[in-house]
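Take a look at the structure set out below.
A protein chain is absent from this complex, but the other protein chains hold their places.
Letters A, B, C and D name the chains as they come in the text, with residue numbers starting at 1 for each one.
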Amino acid sequence: MKNLVNYIKAILLGIWNLLLGMKITMINFFRPKITEQYPENRGTQVMFERFRGELTMPHNANNEHKCTACGICQMNCPNGTITVISKQETDEATGKTKKVLDKYEYDLGSCIFCDLCVRSCPQDAIEWSQAFEHSVFTRSKLVEQLNHEGSKLAVKEKVTETK
Amino acid sequence: MFDFKVVTSWIDDLLRVQAGIPEFWTLAIEFVLVGVAILAAYAVLALVLIYVERKVCAFFQCRIGPNRVGKWGWLQTVADMIKILLKEIIHINKSDKFLFLVAPFFVIMGSILAFAAIPFGKGLHAIDFNIGIFYLLAVSSLGIIGILLAGWSSNNKYTLIGAMRSGAQLVSYELSAALALLTVVALSGSMQLSVIVEKQATVWNVFHGFAAIPACIAFVIYLIAGHAETNRGPFDLPEAESELTAGYHTEYSGITFGFYYLAEYMNMFIVAAIATTVFLGGWMPLHIPGWEAFNHVMDYIPSVVWFFGKAAMCVFFALWVRWTFPRLRIDQLLKFEWKILMPISLVNLLLMAFCIILF
Amino acid sequence: MDNIKEKILSLASDATFDEGSLLTVTVPSAQLRAVAEYLRKEEQFDYLQDLIGMDWGESLGVIYRLFSTAKNQQAILLKTSTSDRENPELFTVSDLWESANLYEREVYDFFGIKFINHPGMRRLFLRGNWEGFPLRKDYDMSSNPLTMENQSIEEMETVTTLNMSNEGLVNSSFQLFGEKEYIVNMGPQHPATHGVLHLRVSLEGETVNKIDPHFGYIHRGIEKMCEAYTYPQMLHLADRLDYLSGTMNRHAICLCVEKALQLEVPERAQYVRTILDELTRIASHLLGWGCMCMDMGSITAFVYGMRDREKIMDIFEESGGGRLMCNYSVIGGLSKDIHPNFLKRVREFIPYMRKMLKEYHILFTENPIARGRMRDIGFLTKEQAIAYGVTGPSGRASGWMNDVRKLEPYAAYDKIKFEPMMRTEGGTFERYIVRLDEVEESLRMLEQLVDGIPEGDFCAKTKAIIKLPEGEYFQRVENARGDFGVYISSKGDKNPYRVKFRSPCMTLVSALSPITCGEKIADLVMIGASLDYVIPCIDR
Amino acid sequence: MNESFLIVAIITALFLVVAALVLAKLIAPRSTNPQKGEPYECGIPTRGNSWLPFKVGYYLFAILFLMFDVETVFLFPWAIVMRSLGTSGLITVSFFILILVLGLAYAWKKGALEWK
Partner (left out) sequence: MEERSLRMEVKNIKIKNIPNEDFKDNEYLEQYVDELRKNGTNIFVGKINDFIDWGRSNSVWPLTFATSCCGIEFMCVGAARADFARFGWEVTRNSPRQADVVFVAGTIVHKMAPVLKRLYDQMAEPKYVIAMGGCAISGGPFKGSYHVVNGVNEIIPVDVYIPGCPPRPDAVLYGMMQLQRKIKLEDYFKLPEKPETK
């Protein structure tokens, strides 16, 4: 008899707990949905400012960047994502030859967004952008040249003076 | 209330008398019409159900669910069906080719045959046997044969285990389902579905005086056992994804898989429909004895709406359960049937008999 | 300690001792077995934390890192080496410590050292026909081109052993499974193996008879790669070991390097790191909980877990700039100061999570189906847990207090109050509930941390090129799965000479087999989920 | 009429399956490679035959099912005419059900309902 009572008790308790669980899902049924509708919210979507979406090299209005082609970023990169191709250029005014940036190649397809390049850059020439829409059909499209065509090194006299 | 007999006899009359088509051809045309109607209803319902499930599931999970294909995503399942119909069908080496192809047929046939026997509205059903309940129990087992064959013929270890599980599940839960229906047969005194519905004209079986208690218990038992039989809800062991990757239909691709997909949802609906017919008064409107005005208003709502409304409630309940509970283990499953549902069903049957005889 | 030394000297007269932060004993390979037996049986060094294969150039060797759970975490380092590079052979200790079984196979895989009397000496990560031993210094990187041949059944099932018998060393091989056994592959592509673990399961009906785990489907050679990397670069590989507790793994390397450099990390950074660790732990446990629910078929619970995890991801992304790999700690402190919203978000998260935890319990813990499925399966006793080295929440569920945060406090863990969550029964349900309890405890810790966070610098100054002084460095942290250890051996260069990560997950999988045999196949999934292993951490 | 509609339903099902299969066969793209027809087992080649005899615990349940299902079928005729049989019918059937319950209890006690 005691067994029977326990048996019925267990069943009723089980049913009660099942119903409580169903209550939870029902509460969630009526909760506001947390889904962020990505393509729909493209206009309003705000990314976190520190989010690392893609490496960029900011250029100013005169198509000038800050990269001196020192190659520290390339050295710090764990997996060869960055290739800095430099060339020797003779300054016509002074006659001195110096290394300037020719191509700054960045392979988005193997970048691991570790931030080592940006943090190690002595010139703050590169930074992260928040863009994340990168998908492409061709692998080679992921290798980007970060410096614009015909861009030059920005003249930074003040910095050199203080140093 | 609108009687669908009017439509059918009008068509009959149109063909036979007005157009003067001979007897044989009239019948032939009518059969084709019925076939097309069944097929259309079947397909539309399945698509709607899949859509509903995905949407409801999403809402339970704090998501939105399909909303990009068509307004509110209502074309989602149409797209799915087009895709699935046009996928390659893969032939498995060393499988039992004949059984492999026949298996989906059983599954579809089981659900269509059961589907054809459901009274959707006043005068709106294709098959109405006087042993309707028996018929339903029989054809609903057909689907399991399909699952067993599918699992067996695929030459795959996962599918085999899935098939074995579904076999055990069916033989167990079939009993409770039958006993639950038996309880109502005792109350109605008939096995014919149309008669069972007619008997509920004044009051539905679940509100039937003292008999309401055993009827309600039988209702719940039937819902549980029915969903166990259709391999849904917490009883989806044969396709337990976390153990058997995709269960019995692992090797099915394209439309052959699509059949299982369709049939799963149709079976869910059929269980809801049978529960509606047998326990919730089928297409009968809600009547409260004494409230004549209220009853009168209720009568204005078409019978089909009543039927689908009630069935939708049962379906929603099934989805609610499915998206809340974890899956049972095979021994829990069998224990639940044989040690809980079975004794309760038997006792419930006796209770019902007492209720009917004594009150 | 002195009597241990004496005793060892009596067993192995050539043994040398080195007393640094912990006692290091170097014994010749012939006497290793005797010393190991003595330490295990008489001195109760029952926890083999790690077994590190080494290539010292002219000789190959093994380092055993032993702990005594009975004697207040007394630790000892046992070293041995063999100069035979062609056929290096050592005696096994796998009968003394169960966890050594996989460790020794790993050493064989990487260094080619064969262990005599080991029950199954075969490769652990790499394919059977792999040429050479990759972690040896003279390994030719190009010797194994990519092959698209499927692994053969023979390769997976034939096991060779090297046994010491009366006639000397005997090579033999045997088949793992019988001809008639019903073997089912679970994984690599399986929804319930949490990654690309490959289990070969021998079934009888639905009952599991035998499990043979296969690893290496995500073996990326991180340890070898580290040898070519600088220390700051190494951090990013650590993130991707056990990606669910990436922050903590990173923390471990940072601590290890900072210890070697004797760098003083600002207190603010320590606090933030601790907050991050705890948030990661919550995130990991939420995912683990969700996956366990999903393995049980409750997909809704999984989605709830992921939903609440997103809140943590937001906190990470705002301050660290990445969701899963937030790259926040660096050697010396933090890469940036915390975002102004950081504390606010964490403060908001705590009550939210508490509320959700209550829902989880109602939805799942109290559910009779879930209870029925978790109860009575997969019992791991305390002795087994120690022998197999099952640490973290899984070990604590068996009643083994192995919380590194308490035993060897690091960062800000000694400044806050917390209790390690313990259970004694060691079943699947206990492992499950310990995780949820830990989430709650972590929330309590977060409350203290957020209130106690000091102002100040967020990063100590480091040199542009970090070079570690010559020596060997160990660091343990408690990651979401247990005792995560880092071993760095430095020769004074900017690259480490050898790096070894002690993966808590490997020992978890090694314990899977003994506790699952005899249960059903559905239980295998459950037990696996309750152990909560992450495969890339095993494979490295 | 009912029987003929039954045949209609069967033909409908047949039509649905065959038409869809034929359509898929005709226009679905195909590709062949040596691994395609192999059984899927998580991406690893299968070991041996899948149709090995292996122990399953379902047999006992199948027997129990047969027993109880036949008894249930016997109850249906009684259920239909129950009202007219009245109390005497109820008592006799109670005995019948009691024996069923006893049978179940016996199986329970004997451990036949335990999964092995």
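Convention: contacts are C-beta pairs under 8 Å (C-beta built on N, C-alpha and C of every residue); 3 or more make two chains touch, one makes a residue touch a chain.
Quantities reported herein were computed from a predicted structural model and do not represent experimental measurements.
Shown chains touched by the hidden one, complex as a whole: A, B, C, D.
For the chain missing from the display, the contacting residue among C:9, C:225 or C:263 is C:225, taking the whole complex into account. Listed residues C:38, C:91 or C:217: the one in touch with the omitted chain is C:217. For the options C:191, C:205 or C:320, the residue in contact with the chain missing from this view is C:191. In the full complex, chain C touches the hidden chain at residues 125-127, 134, 139, 141, 144, 146-151, 188-191, 195-196, 216-222, 224-225, 228, 236-237, 240, 243-244, 287, 302-304, 306-307, 309-310, 313, 323-325, 535-536. Touching residues on chain B toward the chain that is not drawn are 54, 58, 61-69, 73, 75-76, 78-84, 86-90, 241, 245-246, 249-254, 257. Where chain D meets the chain that is not shown, the touching residues are 27-31, 33-36, 38, 40, 43-44.
One rule holds for everything that comes next: only the chains that are shown with their structure count from here on.
Centre-to-centre spacing of chain A and chain B amounts to 51 Å, using the average Cα coordinate of each chain.
Annotation for chain A: residues 18, 21, 24-25, 28, 34 touch two or more other chains. Annotation for chain D: residues touching 2 or more other chains are 41-42, 46, 56.
Residue ranges of chain B in contact with chain C, taken from their complex: 57, 60-63, 157-158, 161, 234, 236, 240-243, 245, 323-332. Chain contact summary for the complex, chain D toward chain B: residues 2, 4-6, 8-17, 20-21, 23-25, 27-31, 36-42, 46, 50-51, 56, 58, 61-62, 64-65, 68-69, 72, 75-76, 79-83, 86-87, 90, 93-94, 97, 100-101, 104, 107-108, 113-115. Partner chain C is touched in their complex by these residues of chain A: 13-14, 17-18, 20-21, 23-25, 27-28, 34, 48, 50-52, 76, 78, 112-116, 119-120, 128.
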